[in-house]
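Here's the structure we're looking at; comments come further down.
All protein chains but one are shown in place.
Residue numbering begins at 1 within each chain, and the chains themselves are lettered A, B and C in the order written.
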Amino acid sequence: MELFQYLPQTNCKKCGKLTCMAFSLELLKGNVNIEECTPLLDESKYQNKYSKLKELLKGEEGQKRELKIGIDIVKCDGCGICVTICPVNARYCYSILSGKVADYPPDKHQLFMVKEGKCELLSIENCRRLVTEGKERECRVCETYCPRVAIKIEYI
Amino acid sequence: MSNKSDRIIIKNGLIFDPLLKIKGEKKDILIEKGIIVEKFSSNNNIKEINAENKTVIPAAIDIHTHIASQQINWVRLLGKENKEFQKNWEGLTLRYIARNYISNGYTFITEANVYPSLSKQTIFNFINLPVLDKAMLLNLGNFWPLEFEFEKGKIDEISYFLSDLLSKCKGFGIKAYNPFEGEIWNLNTLRENIKEKGKLYNFTAIDVYKHLIYSIEKLDLPHSIHCHIEGYEHIEAKDNLNILLEELAKIKIDRIDSSRFKREQICHLAHANSLNMDGDNTDLIKFLNNNKNVDLDLAFIGFDEINPIITSDRRFITNYKDSSGKFNKIIINSNESEGDSYTGFRKFSKSNYNDCILWSNSIDLALNIKNKWQVQFSLNFPHYSHVNKIPKIASWLLSKEARKIFMEDMDNKYLKISSIFNNDNVLDFNDYIIITRASPAKSLGLTKYKGNLDVGTDADINILDIDITKIDSNRDFKSIEKAFENIEYVIKNGNIVKKGDKIFLGYEGKIFWAEGKIYSQEDKLRVVSKKSEFYQKYYSYFYNMLENNVNKDFLKKII
Amino acid sequence: MEMILNTIRLIDYDQNKEWIHNDIESMEDNLAIGFINPMDFKEMYLVPSLKLRISNKYGDIIIKFKQGKDIPRGIILMPISMWSNQLSYVENKNIIYKNIKVQVEGTRDSPTKLIELINRIKKK
Partner (left out) sequence: MINKKFLIKKNTEFKKMSDQIKITCSGCSLLCDDIIIIKHEKDIEKILGTCLKGKEKFNQIISKNRILNPLIRKNNSLEKINWDIALDKAVQMINNSIKPVLYGLSNISCEAQLNAIKIARKINGFIDSNSTICQGQVLNFASKIGITTMTLTDIINKSDVIILWGVNVVESIPRLLSKILFSRGKFRITGREIKSLIIVDIYKTASFNVLGTRDLALIIKPDNDIELIRFLKKYCREEYKIPAGGNSGIDKQDLERLISILLNSEHISILTGQALIKPQGEGHPMKELLELIKILNKYKKIGRVSLMMVGGHYNMVGFEHIALAETGKNQSIQFRNGKSVQTEETIISKLQNQDFDLSIIVGTDPISHFPAAISKNLSSKPMILIDNKKSGTYLIADLILPTAITGIECEGLAFRLDHVPIKLKKIIDPPNNILSDAKLLENILMKLE
């Protein structure tokens, strides 16, 4: 999010992405170079922002980074809020819509499952941050709403 | 207990059995293993009851009561510290209900308003309700899972799902209560009439009634649809009634089995006395006299000290005004999106115009509908009257004298328009037996088991200590009242449950249920699995949770 | 110092859970505990090694304590347990579990043992 603040935010599409938000996400993952945002380089009014961005990305530039959803097993109490709130889960399983436990064995798209009173991450491949439907998502619902603050989304 | 003998013979009683067309014949009745038989298989251990100069009739059947549901519990809760309620209804406990029903000659009752999600509670109470046989009607007025089918008119799908739902909940029939009126739950407005299309659904309440009627006929359920007309006890109901009757006149259903033991109606109107609040019943009477396929139960008002309100009609509660302000406590309970229920208290009064109309409507309809088989006696217990008012109510029907005496101190405004006061019609004793015993049994599709004294039916019998043939019921209503006040014998499945003043509750009744005729199990499975998905999506429990596992001894499947 | 005691349910400090483990030591560890605001902590000149003595006219107990910045000033929270029950009382047929006025002070004594609580109750 911090990265987004220092972009032009004009959605000029010169970088090839639809929005500046999308570009910032790719930037965070390390898929694109900051130089691909041409206005930042060309226009003098963005000079400040460009140098700030450079600083922020220092040392990490160019490296491809991986999404990780960390679940703190000690804190987790198995309330199942992450299972219910995750939009991917709800799309593939009826019972999750009304907050119920999903069928077992789980659907291959399912991200979270509660097992033995603790939350378990089944697979991350279908997370909305990775699989997009035409529009980039900065989805953090599971992290935001975890009452135990047990979920952490980060890029390593 | 010495009341348990294998064989009972009731000797020389005067039999009244309208279904078998017996009117006051002297006959013996033989009971073996709880069933009426032609001949005993052995002559050991026979108990003899001498019924010389006594009247022998089938036991009574209540087609519309509220006795075992969550709503009743709310009434009990509200009445916990209400002295009048405790005095007159003794907390309305299950044993109290059973005791009162038995002492008034009843052996079968129909709980008329059960939400599928709460059916477990009803079944639990049923099992603890001694002696009486019972059945419950599922309230599917606002049943979302069938929304799509109602819209498209998919009769097959509806009937498959209804059948499965009934067999899961152990229900007996279907009740429709203000169909899809609950869709506008978020607005505090009411729809104009039942012809109005929904705001969220593309169908009308009439469509729901119609599709349910076709589905039930397809399943051939013992009882037809049990219709509650929206806005009862208010002038609005008249419109809705006329709309429904108009629609019903168009429906023609051919039945293969058309014996006189089979129900004729395709639609049953619940507590029909509350529908024409202008006091003018001519249209309804005319319709019933011309159409065999509708019948109705009449809930009589007993003018008790205090009466619980048990309803699910939002229109009723919106219109209900408690003039005294004494009974403004109401418990509103919304049940799993299947509908709301409202409970409270009120007092019927002879000086209230509306209450008098309610009272007279039931008598008017009972007297003027020609075919008594289209009329059933009920009390909407405990909503309209206590069962112990039955002897009094019987006298109003059987005697003009009794009516006149009772009407003397009624509301003046009402007396001015009343036609009852000068109506000379009375029911004869046989008609009374029809509307309290035989007709409810027929309407519920129970003639094989109840409501008559044919060989092979359950031995559910009342013996009255009175010789009806020697009495002019119009004049001597007091003695009839007395005979009904203390029924000498009540026999339930060959067990004497009431003898004189003594009532024996150490005997268990059965839960009657029906599933209907299913033509294709495969299709049924398909529909049910589709519908359980709906439950997964929107309900707080799975569809399979509705399953009631009841011990087989308690159950009796009709179809 | 006068404070207000509120008994609460916490999933990590739940007495039912502790009874299931039936380990007296862990029970004393997890149930003889209170939570207070760091500001109150400072005001009472407490150090983490100290214990708290909580008392009112109904009883007194010694418990460990933890700091929590979300807890309002002047309030001490305790999971419902035998320990907190020493301070709760009955008023007009109602059991008062919440907002109990108590005296709180630091002490070097060790927390009250379960067996002592049982002995306080058991008087035949």
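Quick note on the criterion: contacts are C-beta pairs under 8 Å (C-beta built on N, C-alpha and C of every residue); 3 or more make two chains touch, one makes a residue touch a chain.
On a predicted model such as this, the values are computed, not experimentally measured, just so you know.
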Considering the entire complex, write down the shown chains that touch the omitted one.
A, B, C
Absent-chain contact - pick from B:Ile10, B:Leu92 or B:Val387
B:Leu92
What does the interface between subunit C and the hidden chain look like in terms of residue numbers?
4, 6, 8-11, 14-17, 19-22, 58-59, 70-72, 75, 77, 80-82, 85-99, 117-118, 120-124
What subunit A residues would touch the chain not displayed?
77-81, 83-85, 90-92, 94-95, 97-101, 104-109, 113-118, 141, 144-149
Which parts of subunit B face the unshown chain closely enough to count as touching?
68, 70, 72-73, 76-81, 86, 90-96, 117-118, 120-121, 124-125, 128, 144, 185-188, 328-337, 344, 538-542, 544-545, 547, 549
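As a working rule, only the chains that are shown with their structure count from here on.
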Using the definition of touching given at the top, classify the network of chains in this structure as line, ring, star, complete or other.
other
Have a look and report which chain pair racks up the highest count of C-beta pairs in contact.
A-B
Roughly how far is subunit A from subunit C, going centre to centre by Cα mean, in whole Å?
43
Junction residues of subunit B, two or more chains touched
none
Subunit B residues within the subunit A interface of the complex
533, 536-540, 542
Report the residues of subunit A in contact with subunit B in the complex, numbered from low to high.
94-95, 97-98, 100
